[in-house]
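One protein chain omitted, others in place.
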């Protein structure tokens, strides 16, 4: 199972071990773990709630994964994205890519994070001392995704 | 302890948790795990022995880490490199970088792997059906390291 | 036709889903967004700036000139901010 959308936390070590178990052609695994930060836009953040679009989320993540596999020779891919209420320091997302070659692992992992941030239907609601606010999309994320379209 | 050279295996989940524990300013952690492949140069590999230069290895890895911290705003860095006899599928190296921003985490992790491959005094001896052979340095690794000198 | 709203579109409009029967001349996503604005002041406010109203039809991102078919599931939402 390469794409999971879940409320529960995940264990990076268990996921890494499962991804590589018995696959001795893998030379490297690149992983990225996104975490809830305690500050945003200069304000303290006490909690973050992730809303998503069930059904479409999984479809989009599977499409993003398929695109990564078309672009790079990957032995395996794992994407886990959490939804629901999270606190600073909590894990939000895990992307892991396994390949014979480290450049393919690194690049596909970064590609997946960039596309996930602009295509996967998740929305963050931050709780701050001034109340709740929806996180605005960043132009830097659009720019990051655009670099893969050339 | 940011640099470790050891014969023992490591657990990616435990290391990731220790790196991020109680640090709520971290937005992302990039990790790379290098593994022993079962094939090299078209030949099966039954084992790999990593020789190193005790003392210099730690110094080089610490220097590489310091350089990464100069170049990117990093909350933490971890480098673990194993030595001794390993088998296909075994973990060789872990590089993890934590930052408020994912680009800094991704780029510094890749930088560390590229420099480690050209600067850290490790040498791989492969066991193949035709006997043991020392792995030759790859020009592609020199090219990968060179891209960070511009 | 089933409409879904997410994030601040949902909170501004006050409902997560609604079922609507637009007339036949509402043939594209863009026309549907315009038509939905007339449903209430809350709709008009939430949908005022089309630059930040993104649309998926049957769970795929689509542009405003995408044609509509009976039975489509149409979702309206702000730019995504996951990851």
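So that you can tell them apart, the chains are marked A, B and C in the order they are listed, and the count of residues begins at 1 in each.
In this section, contacts are C-beta pairs under 8 Å (C-beta built on N, C-alpha and C of every residue); 3 or more make two chains touch, one makes a residue touch a chain.
No experiment lies behind these values; they were computed from the predicted model shown.
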Within the entire complex, the undisplayed chain is in contact with B
With the full complex in mind, choose from B:74, B:98 or B:116 the residue touching the hidden chain.
B:116
Given the contact definition stated above, which residue among B:14, B:56 or B:143 touches the chain not shown here?
B:56
Identify the residues of chain B touching the omitted chain, counting contacts across the whole complex.
34, 50-53, 55-56, 59-60, 81, 92-93, 113, 116-125, 134-138, 141
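Operating definition for what follows: only the chains that are shown with their structure count from here on.
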Just to be sure I understand the contacts, which chains border both chain C and chain B?
A
Based on the averaged CA atom positions, which chain is farthest from chain A?
C
Dist(centroid_CA(chain B), centroid_CA(chain C)) in Å evaluates to 48
Chain A and chain C have mean C-alpha positions lying a whole-number Å distance apart equal to 26
CA centre of chain A versus CA centre of chain B: separation in Å?
23
Where in chain B do residues touch two or more other chains at once?
none
What are the residues of chain C that contact at least two other chains?
none
